[in-house]
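I have a structure here, written as structure tokens, and I will follow up with some questions on it.
A single protein chain has been removed from this complex, and every other one stays in its place.
Up next is chain A:
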Amino acid sequence: MNTDGMTTSAWLFMGIVWSVVLLMTAYCFAKLLTSKQFTEPDTDQDHTPPFKVEEDDLG
């Protein structure tokens, strides 16, 4: 692969940004796939609203 045309500063900038993006994506997916909710999905979560909303408040 002939990479003529890329300056050192472009290589550096691209390298930093691509590394951050790739690492963050990999980190998030790794954390997601090893998370408790993924490996032990909780099937009996209650569905009650976190904050009770009165019917009258619904406008």
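Everything that follows uses one rule, which is that contacts are C-beta pairs under 8 Å (C-beta built on N, C-alpha and C of every residue); 3 or more make two chains touch, one makes a residue touch a chain; residues count from 1.
FYI, contacts and distances are computed from a predicted model.
For the chain that is left out, the UniProt protein name among "Peptide/nickel transport system ATP-binding protein", "Ring-1,2-phenylacetyl-CoA epoxidase subunit PaaE", "Sodium:calcium symporter" or "Sugar ABC transporter permease" is "Sodium:calcium symporter".
Across the interface with the omitted chain, chain A contributes residues 1-7, 9-11, 13-14, 17-18, 21-22, 24-25, 28-29, 31-33, 35-38, 41-42, 45-51, 53, 55, 57-59.
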